[in-house]
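Of the protein chains in this complex, all but one are displayed in their positions.
Order of writing sets the chain letters: A, B and C. Residues in each chain are counted from 1.
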Amino acid sequence: MSSTDVFETPVSDRDRLHPEPRVEPLIFERSGQGKRGYSLPPLDVPDTVAIPKDLLRTEIEGETQVSEVEIARHFTRLSRLNFSIDQGLYPLGSCTMKHNPRVNEEMARLPGFAAAHPLAPEEASQGSLELAWRLERALAELTGLARVTLQPSAGAQGELAGILMVRKALEKTGRPRTTVLIPDSAHGTNPASAHFAGYKVRELKSNPKGTVDLAALETAMTEDVAALMLTVPNTLGVFEDRILDIARIVHAKGGYLYCDGANFNAFVGVAKPGRMGVDVMHMNLHKTFSTPHGGGGPGSGPVAVTESLAPFLPRPTVERRSDGRFVLDFDRPDSIGRLRTFLGNYGMFVRALSYIASYGNRIGEVAENAVVNANYIRAGLAGVYHLKYDAPSMHEVVFSDKSQVDRGVSNMDIAKRLMDYGFHPPTVSFPLIVHGALMIEPTETEGKPGLDAFIHAMREIARECAEDPDIVRKAPHTTPVRRVDEVGAARNLVLRWRPGAP
Amino acid sequence: MSSTDVFETPVSDRDRLHPEPRVEPLIFERSGQGKRGYSLPPLDVPDTVAIPKDLLRTEIEGETQVSEVEIARHFTRLSRLNFSIDQGLYPLGSCTMKHNPRVNEEMARLPGFAAAHPLAPEEASQGSLELAWRLERALAELTGLARVTLQPSAGAQGELAGILMVRKALEKTGRPRTTVLIPDSAHGTNPASAHFAGYKVRELKSNPKGTVDLAALETAMTEDVAALMLTVPNTLGVFEDRILDIARIVHAKGGYLYCDGANFNAFVGVAKPGRMGVDVMHMNLHKTFSTPHGGGGPGSGPVAVTESLAPFLPRPTVERRSDGRFVLDFDRPDSIGRLRTFLGNYGMFVRALSYIASYGNRIGEVAENAVVNANYIRAGLAGVYHLKYDAPSMHEVVFSDKSQVDRGVSNMDIAKRLMDYGFHPPTVSFPLIVHGALMIEPTETEGKPGLDAFIHAMREIARECAEDPDIVRKAPHTTPVRRVDEVGAARNLVLRWRPGAP
Amino acid sequence: MKFLPASDSERKQMLAAIGVSSIDDLFASVPPAVRGKPDLPAPLSEIEVRRFLGGLASRNANARDTAFFLGAGVYNHYVSSIADQMLYRAEWLTAYTPYQPEVSQGTLQSIFEFQTHICLLTGLEVANASLYEGASALVEALLMADRLVKGRRRAVLSAGIHPEYRETARTYFTNLGLEIVEVPLSAAGVTDPAALAAAIDATTFAVAVQSPNFYGLVEDWRVASEAARTSGALSIAVVAEAVSLALLSPPGAGGADIACGEAQSLGVPMHNGGPLLGFLSCKTDHQRQIPGRLVGQTRDAEGRRAFCLTLSTREQHIRREKATSNICTNQGLMALASNIHMSLLGKEGLREVALQSHAKAEYLKREIAKVPGYRIPYGGPTFNEFLVEVEGDGAVDAADLLDRLARRRILGGVPLSRYDRADRRRFVVAATELNTRAEMDVFVAALAAEAASAGHTGA
Partner (left out) sequence: MKFLPASDSERKQMLAAIGVSSIDDLFASVPPAVRGKPDLPAPLSEIEVRRFLGGLASRNANARDTAFFLGAGVYNHYVSSIADQMLYRAEWLTAYTPYQPEVSQGTLQSIFEFQTHICLLTGLEVANASLYEGASALVEALLMADRLVKGRRRAVLSAGIHPEYRETARTYFTNLGLEIVEVPLSAAGVTDPAALAAAIDATTFAVAVQSPNFYGLVEDWRVASEAARTSGALSIAVVAEAVSLALLSPPGAGGADIACGEAQSLGVPMHNGGPLLGFLSCKTDHQRQIPGRLVGQTRDAEGRRAFCLTLSTREQHIRREKATSNICTNQGLMALASNIHMSLLGKEGLREVALQSHAKAEYLKREIAKVPGYRIPYGGPTFNEFLVEVEGDGAVDAADLLDRLARRRILGGVPLSRYDRADRRRFVVAATELNTRAEMDVFVAALAAEAASAGHTGA
C-alpha cells in the first residue's frame, strides 16, 4: 500500500482555510473499532444476566466508539460555532438574554443539591425543602400575590398550570366557561396553553397604540370567558397603562386576569402584579431571574396566585410547620394535580434564589436599567427603522423593516447581516402584529459601549440597504456557515444520522 | 446634546465586520465610575485601621472599576483569540501538547487539596502527604531510580536541583569540579541551569547522526567535568543508541550522567533511565504526565536520583513511618536546601497521579503511540521538507525549510501559514543545530484524521511555496490579528497600560 | 450592583440621549397605584450567598455521602468529569434556542446527534430535541397518539407506569375530555395481557406500558403493541430508567409506535428531581405530529452540511392553539449533557453500565432475600430495581424503617406509601454501577439489624 493512499485529504480546503473549523464531523463519523472514552471499575459482584434472552438486545447498532480526546475536541469545536451572551449583545426580543452570574452555577453544583434525590426522606431533605419554601416566599413578595407553585418546567407549562387553576376554580362555581381571551400580540404559547387546558381561544385586536382596546374588551368579555391572558408589558414592550380598568372589566364578568410574566424583567421590584388586579401569573426564572438559557432550556415557570386560587395549586406544596420543619403537603383535595414529576426544575430554583439574594431589595435596578437600555436603542434607531407603535417602550422595542422592504431587504436579511457585525440578531417575525418585526431586548446587563456598537451596526446596515442591498440580502458573510437553507431542510427531512450513511 | 454625539462609533468597521471581535479593549479601558464587580459581607468587627498614616496609601490609582458582566465578556472574548489543544493539533516540538484529561481538573479542585494549607499540622495533612509519597513512588518506579523530589516548580528548576545535587555530592569528595558538558542540541534551560549552579558550560558538538559524538565525549570528559546533561531522546527526537557507552565514559571519569527528561513521553513505561546509567533526571509533569500547560504554566519538575545522590535531595522529603503515618523529614544535613516554598506545585501532583493511576501498568502505550504518530508525520512529509538528520525518530521529528528557502520562504513563514489551515505551528528556531527548524511533536493524543489533515496542510504549503510563495510569506491571513510586529515591540517597549493612556 | 455594567456617567448620557431627565420618567405608563418596592433583605455578597446556600445544601443527604439506593424515576449513574466541565462553556451555557442557524451550528449539531442517539437506543426512526421530563413526555406522546388516531377518546395505561406519570396524565386529560383507563397489574406484578386486552375498545387511541415498570419488573413491549394493533390504537413504550435501553430489547423491536420517558440516567445528574430530560421517539410516518423542537440536516448557501430547526409549522409560535404542543423552552443543556455522555460511553460503555447496574441489583436482591423479615414479592425478571416487602403483621412501617436507615446514612429505597398510603410494607430499591459490594453489604446488615430489633430471628 503506497503511503499516499493513506494520507487522506480532509474536508474541502475552502473550509480548512479558516482557523475555525467550519465543518465538524458528526461524533458518529469519528467512531472506530477499539476506541473507547470511558472505563468502569471491575465488577465486584457475580456477573449475571437474569433476564430471558427474548427480552434482551445484543448490541446498540451504530453507537459510537471514540476516545475522551475526541469528545473534548468535538464539543469544544462545536461550541465555538455558537454565539452566546458572553461573547456579545444577544438582543433576542422577549427572551431576556441577560448575564448569568457564575456563583449561581457554583451553588447549583453543590452535591447537596446536584446529587440529592427528590424522593429522599423529608428529614434528609430539609435543606432543599427550605430553599424551595424561601424561593416561593421571595416570588410571592415580588409579585404581591399569596402563593406560588414552582413545579412548572418552563413558562408554557406555567401558563397551562395557571389556566388549569382558573378552570378548577370556575368548575367549583358550576361551570368552567368555554373561552380564553388573548390579545393578537401574545406569544404563541398563550393560545396553545389555553387550548391544552380545554378552552377555545378568542383573539383580541390591539388598538393603534398596540395595547388592549378597552371597548373591544368590554364586548368580548362575556360570562363565557374564563380569563384574559395578558402579557405585561406586552410583546411590543408597551405597558398597559389602563391595566386597572382591564382588571375591573374582567373581574366584573367573573373572569380571571392571567398575567404572562415572561416580561417581568421590565418591572420586577418596581411594581407588583398583585396590585394590578392580576389573579394568576407565571414567571420565567430563565429570563427575569438569570438562570441560563442553555441553548434552549432548561427553564422554570413558577406560577403565583391570589389566596382564592391557592387551593388549586399543583400538588405537592412545600409548607413550613410551626416547629420550623419543612414538609411536602400532598393532602390538597382541590389541587389540579401535577404537571410533571417531583418538585420542578430544582437546579433552576437554586440559581434563581442565588440571584434574588444577590440583588435583595435593590432588585428594582434590574428593571430600571433594562428600560433605560431599551429606550437608548430606541432613541438611537428612531427614524432609521420604522416604529409601528410609538407608545412608550419598557424593556424592549419593536422596529420593522418597513423602510427597507422597498429595497428588497427583509427583516430576516437585516438579522443575518447583524451577524457580520458581531451581534446575535433580534427576534424576527414576532410579534405577529408587526409585519417584518425587529424585536430588540438588550436587557440591563449591556453597557453603553455594547449598545453604541449595536446602534452603529444597525445604522450601517440601514445605509447598506440604501446603497448596496445585495450585501445585506446575501448576508451573513463571515459566519461559520453561510445562509442556511431552512426550506430545503423541511422539504427533504433528515432528522438523524444513520449507520453506514456518509 | 444631540443624540448622535452620544451614540459613539466603536472600533474600526474592518474589525466589526467579523463575528469574532478582533480587538478587545484592555480591561482598564472598560473602567468607569460607579461600576463594581464584587461585594463583601458587611464588616462584623470594629472598623479600625491601626497603622500609622505614613505607612498607608490612599488609593490604587488606575485600578479598574468594572462589573461582573464585563469580566465574563472580556475573558470569554479574549480566550477565543487563543488556539488550544482542544481545538486542534498543537504540534509544538519539545512541549508535548497532549490532551489533558478532565478528571484531573476535578480532582485538583477538591477542597481537600485546593483549600488545604501547606503548613497545617501533619496530622491534619495525612491525605496530602500520602499523595506526594505515592507520586514519588510511581515516578521512582517509572524512572528506575531510588528517590524523587517533587519540589521543583518546573523543568528548569528541576535541572538546577539536579545539578546542585551533583555539585554537593562532588563537594563531599573534595572538589565540586568546574564544568558541565552539554550537547549543542540541548534546550536553552540546560546551560542556563548549569550556569546558575555555578558551573562553566562546555558545548559538545553532535555527530552527523545528531547524537553524541563518543570520541568528542571521550576527550571532553575530564576530571573537571561534573556532569553530562543529556536529553533522552534528544531534541531531534533521536534516541542515543549508545547511551550505555556514554554512561560508561562519564562514570569512568567520576562524572554524573544527568538526563533531561522533558522528552520522557517518548519512552515512559517502555524503558528505564535507571538502567541506562542515568544518575539524576528531571521530568516535566506538564508534559509527560498531562498536567495542563495553562498558557505558560504552572509546571512541575520532579527530579529522580540514584540512592547515592539521595542524601542531597532538597528539604523536606516526605517519609512513611513504620506505623504508616506520613511525615516531613527536615533533618537532612546533606540536603542542598530548598528551591522554593513548601512542597512544590502540589496541584500538579494531584493531576499527575490521577493520570498515572488512569494508565497504570499500561502507560507504555503513551510512548508507543507518540512514536507511531511522529513517524507517521515523518513518512508523510519525507521528501516534501528537508530532514537534516535522518536517524530514526522517536516522539518528534525535526524538518527544516532548506527546500523552501530558495523561494524566499522561511520556517517562520511556513509556521504562520499553518495557522490559516487551522493548526498551531510546530516549534521553530529550535533546536539550534537545525537551521530553519520545523520541530514537530504530535503526541499520542492525536488521531489519524488530525495527522492526515496536518500532513495535507504541510504539503499544500510546500506547493504554495513553489507556486505562490507570497501567500506564505504574508501569512497568516485568517487569524484574529495578522502578522505581529515583534521587532517593533522590542524597539519601542510598551510593557504596561498607563492611567490616562489611550 | 455587580451585574450592572452601566457607569453613573454613562447612565446620565443615555438618559440625555433618550431625552428624559430621570429613569422614573420612563415608567410613566406604570400607574402609581401598582408600584411598590419589595420587602426583601439587603443584597448578599458572593461570600454570604455561598454561606446561605451552602448551609442549605449541607442539610440534604446526597449520593456522595450516603450508601445510596434510591431510584423510582431518578437514578444515580456515573457521569464523566468532561461532561459537566463542558457545560461551563459560555457558548453552550449562555446561548438560547438556535433560531438563527448561522450562529448556532454547535447547538444544532449537538441536538441532531442527541436525536440520533435516542433513535439508536429506542430502535425507532425519529426523535425530538427533548421534552421537559418523563411524565410530561408521556402526556405529549398520548396527545400525539390522539391526533394520529382521530375521533377516539380513550387511553389505556398500565398501572405499572410511574404513579407521578399517571397523575400527570390525569391532570392534562380531565380538561380535554379524554378518558384514561388504568389496567391493574397481574399477580406477577406486570401488566396483565388479558386485562389489557379487555380494557381496549374501539374508542381507544393509545395503549401505554412502562418497562422496567414502577416495581422494577421487565415488561414485554409486544404485549401492548399487539393489543394496540388489533384495535387500531397506537402503542406507547414508557421508559423511566433509560439505561435499561442498552440491555433490554428496544421499543422499536417490540413493535411500539412511540417511545417516551426519562433520559436523566444517561448523563444528567439527579438535581433533586430537576432539570431532568424528557425524550420522545416515533416512526417516520408519525413525524409530522411530533411535539417540540426538531433539528434537521440541510446545506448552507455554499453547499456545506449545516443544521437547523425544522417542521416548525407544528409549533406554537406559528400554529398557536393548533400547535402539536405548547412547549417552547425545552431541556437543551441536558440534551447536550446527555449527548456528551452517550457519545463518550458509546456502544460498549452504555451496555457495560447497564450490565453492571443489573448485576449489582441482582446481588443486592439475592442478599436481601436471605434476610429474615423481608421478602421479594415478585419473582419476575428485574433490571436494576426491585420491590422489597417487610414481612409480618405490619407493625413495621417501611417508611419509618427507611427513615431510621437514613439517620445511619443509608438511603435504602422509596416506600410505596408515598404514592398509596395503604401500601405500608413495601419499598423500591435501586442499584447502579456506582454501588459497591461493600456498601450493599452494609445496607443488608442494617436491614438485618432492623428486623432483629423488630423481633425477627434468623432461621
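What we mean here is this: contacts are C-beta pairs under 8 Å (C-beta built on N, C-alpha and C of every residue); 3 or more make two chains touch, one makes a residue touch a chain.
Quantities reported herein were computed from a predicted structural model and do not represent experimental measurements.
Trainee: Among the options B:Ala146, B:Leu214, B:Ala271 or B:Val384, which residue touches the chain absent from this view?
Mentor: Answer from the full complex: B:Ala271 touches the omitted chain.
Trainee: Looking at B:Ile243, B:Val280, B:Ile440 or B:Cys465, which residue reaches the missing chain?
Mentor: B:Ile243
Trainee: Residues on subunit C that touch the omitted chain in the whole complex?
Mentor: Looking at subunit C, the ones touching the missing chain are residues 46-47, 78, 80-81, 85, 88-89, 433-434.
Trainee: Applying the definition given at the start, please give the residues of subunit A touching the unseen chain.
Mentor: 1, 3, 6-7, 19, 32-41, 65-70, 72, 76, 101-103, 105-106
Keep in mind that, in the parts below, only the chains that are shown with their structure count from here on.
Trainee: By mean C-alpha position, what chain is farthest away from subunit A?
Mentor: Of all the other chains, the one whose centre lies farthest from subunit A is B.
Trainee: Whole-Å distance, subunit A centre to subunit B centre, using C-alpha means?
Mentor: The answer is 45 Å.
Trainee: Give the residues of subunit A that touch two or more other chains, as numbers and ranges in rising order.
Mentor: Touching at least two other chains: 68, 72, 76, 80, 83-84, 86-87, 99, 101, 379-380, 419, 445-448, 476, 479.
Trainee: I need the residues of subunit C touching at least two other chains; which ones are they?
Mentor: 1-7, 10, 13-14, 17, 19, 43-44, 46, 48, 80, 82, 90, 103
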